[in-house]
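Taking it in order: structure first as structure tokens, then the write-up.
The complex appears here minus one protein chain, its other protein chains still in place.
We call the chains A and B, going by the order they appear; numbering starts again at 1 in every chain.
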Amino acid sequence: MESFVVNLLNGLSWGMLLFLISVGLTTVFGVLGVLNFAHGSLFMLGAYLSMWVMHLVPSFWAGLVLGPVLVAVIGMVIEVFFLRPVYDRDVSYQLLLTFAILLVLDDAVRLIWGPGYHVVEAPQILAGVFPLFNHSYPVYRLFLVCIGPVIGGGLWFFFKFTRWGKLIRAAAMDREMAEGIGIRVPLLFTAVFGLGTWLAALGGALAAPHQSIGPSMGERVIIESFIVVVIGGLGSFPGAFIGAIVLGFLEAFGTVFAGRIQMALPYILLAVVLLIRPRGLFGEK
Amino acid sequence: MKRSQLFSRTILAVLLCLVMCMPAIAAEKPIKLGFVYIMSGPFSTYGQFAKQGAQLAIDEINASGGILGRKVEGYFEDSTGKPDVAARALKKLVYQVGVDCLIGLDSSGVAKTVVPLIPQMKTPLIITHAATPDVTGNICNDYVFRISLNLAQNVKAAAKVASESKANLWTTIGPDYAFGHQSWEYFQKYLKELKPGVKFMPKDKVAFSPIKTTDFSSYITKIMQSKPEGVFISLWGGNLIDFVRQADQMGFFKGDFDVLMSLGAATEVLYALKDKMPVGIWVGTRYWFLSNNSPVNVKFRTAYHKRFGQYPSYNAHGAYGAVYTYKAAVEKAKSVDKKAVIKALEGLSIELPVGKITIRAVDHQAVTDACWGKTAADPAYPIRILKPMRIFPGKEITRPVEQTGCKRK
Partner (left out) sequence: MGRNTSVKSQFISGVSIFGILALCPIFFPIYWTMILTEILIMGLFAMSFNLLFGYSGLLSFGQAGFFGLGAYATTISILHGVKSIWLAMLIGMAASAIGATLIGFLCVRRDEIFFAMLTLGFGMMIYTVAHNWRELTGGSDGLSLFMVPPIHFFGLEVSLEPPRAMYYFSLIIVAAAVYILWRVIRSPFGLMLMASRENKDRLYFVGANVKNIRLFAFVIAGVMAGLSGALFSLFNHMAAPSFVHWSFSARPVLMTILGGSEIFFGPACGAAIFFVLEQLVTSITENWMIVLGAILIPVVIFTPKGILGTVVSWFTDNKA
């Protein structure tokens, strides 16, 4: 029971981080039709830039707010200069292009901040622990568990009720139609890519107090967030949420039962979901 | 008659000139050392340390007249941590650059798969980091040497530390690949020899995390739930940093069990964690910059600290030491001939910063001291240091040649 609850929380907190990364990926795919291999690198950049801001203005919150915004600006630059020419190409070209961007970003970070590991502190208010059964559980993890639904809810509200959200959904459904009724689609795409980037970078900034920051930290999450997005259903919002939580639980509880096949669990989940539901859990036919 | 005389004299003069010039030409030609480390990707910090250590040694040697009067040049290649890429890098250094000696290898997997290729290249390789016992064990060969502490030596020292503690029920958390599993196997074997009554957790209670893990909470929970008396940790690098921080938050280090970290005193870990590294934990490493105050060590750590702004890590020491080891071998052989150098390396003793090492003639493993200690805070250093410190003499922790499985000679 005790270990069940603890693992539940472990799975949830990891799942929420995965959700933040994946929801950006799925939004970009849903609207732009691009599967962004460099998404993990933007996650990494979020961690690095927040760390940088946190050192300049010694405040965790300043880093959390400003870091992702800076990354979003970089993301929009990438969209304008590199992604626009390949929208009408096959998905494999987009994968390769974003892979090339990944190489550049990963190495640039290594050149700027060095190849070593960095550590970021959680703010005082979140640094403590609270008692759970006869153990202590970090407050920061609970913060992660809470922040996921808050951001998810905010996004849902944005897409459902705001003008911009509605425009984006319209453009995602039918690009030509949207252009026909006077929506400036290129601008909208840039904004959406910026939003996706912001979400990835926010994930990175939130992950920073919780794991070491190092070059290529994005490579570790990119495949898992691909899996979340695909099992949830490409472009699906609730799909990314459920997918991330399922994967988080699977990995947390996997340590108890999986033994040698632990490493393969996400892939087994992926294969099983795709074979049973070809378009993912929440995918449209 | 006259003409032919002139002719022969000219030839004689030219020949004389050539003979006289030859040593001069030979002295001009630098000695080439090839280095293969991980220079890119998540573990590139190890390659950077090694490169810094190697450059320091090369510059020192060149400033004091080189090796046998010849300058030394270093060539660095990226193994990326992948065996096929490492094999290609080694081939490039041997066949294209024409190096006199190979130095390097971080990953055990890479070392194990490329070591059998080395005899074909007929060039000595000095391993300075990869810890798998096998390269100086069952796959040892004429050309491969190791001057760094191997897994078995380090774990033997860990077992000695563990045998002195009250803990009687041990478990582990390690990376889920050969290094983690082998560390645990050797730990059980050695501790059982030293303390026959000791018990170990069964397979389903110990924890091995995939190397890409960043969230260790479930593993930490698993270990704490199993209520051990001692925990042996073989995580390293970024994994260890993540683990220590998350474990600290979850109260792991306040638990009533002993904790040993086989690579906890690695400087890249201590520099990242700074005061977040809990004090009073037993940690080991392959080289500790404060382990002794011999002139060689003081010179190395001050020169390194002055030039690169950090205290040297074990990988910097490995590359630094390998260059000096090669120098000693060449000076002993009085030649850079590869066969002669190999012969000179066998049985060579040399004073390195870590202490005096002796390369065994049969398995080519260096008998070198291991340093363990308890983490402690010291205002004179930005990182945790070891206090008290234990030095285990190389002879006590190196397994006898008969046990290594090395079938040379």
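Definition applied: contacts are C-beta pairs under 8 Å (C-beta built on N, C-alpha and C of every residue); 3 or more make two chains touch, one makes a residue touch a chain.
Note that the structure is a prediction, hence the values are computed from the model and not measured.
A.B. asks: Considering the complete complex, which visible chains touch the unshown chain?
C.D. replies: Touch partners of the hidden chain, whole complex considered, are A, B.
A.B. asks: Which listed residue, A:V5, A:I74 or A:L96, touches the chain dropped from view?
C.D. replies: Touching the chain that is not displayed is residue A:L96.
A.B. asks: Can you say which of A:A62, A:L250 or A:M263 touches the chain missing from this structure?
C.D. replies: A:M263
A.B. asks: Would you write out the residues of subunit B that touch the absent chain, in ascending order?
C.D. replies: 39-40, 76-78, 82-84, 87-88, 91-92, 95-96, 108-109, 112-117, 120, 132, 134, 139, 176-179, 181
A.B. asks: List the residues of subunit A that touch the chain left out of this view.
C.D. replies: Here the touching residues of subunit A are 35, 82, 85-86, 89, 91-93, 95-97, 99-104, 106-108, 110-111, 223, 226-227, 230, 234, 260-261, 263-264, 267-268, 270-271, 274-275, 278-279.
Here, only the chains that are shown with their structure count from here on.
A.B. asks: Calculate how many whole Å lie between the centre of subunit A and the centre of subunit B, each centre taken as the average of the chain's C-alpha atoms.
C.D. replies: 37
A.B. asks: Which bits of subunit B are touching subunit A when the two form their complex?
C.D. replies: My answer: residues 40-42, 44-45, 47-48, 176, 203-204, 207-210, 212, 214-215, 217-219, 221-222, 224-225, 237-238, 241-242, 245-246, 249-251, 268-269, 271-274, 276.
A.B. asks: Could you please specify the touching residues of subunit A with respect to subunit B in the complex?
C.D. replies: Subunit A reaches subunit B through residues 2-3, 6-7, 10-11, 13-14, 107, 110, 114-119, 129, 135-138, 140-141, 207, 210-212, 214-217, 219-221, 251-256, 259, 262-263.
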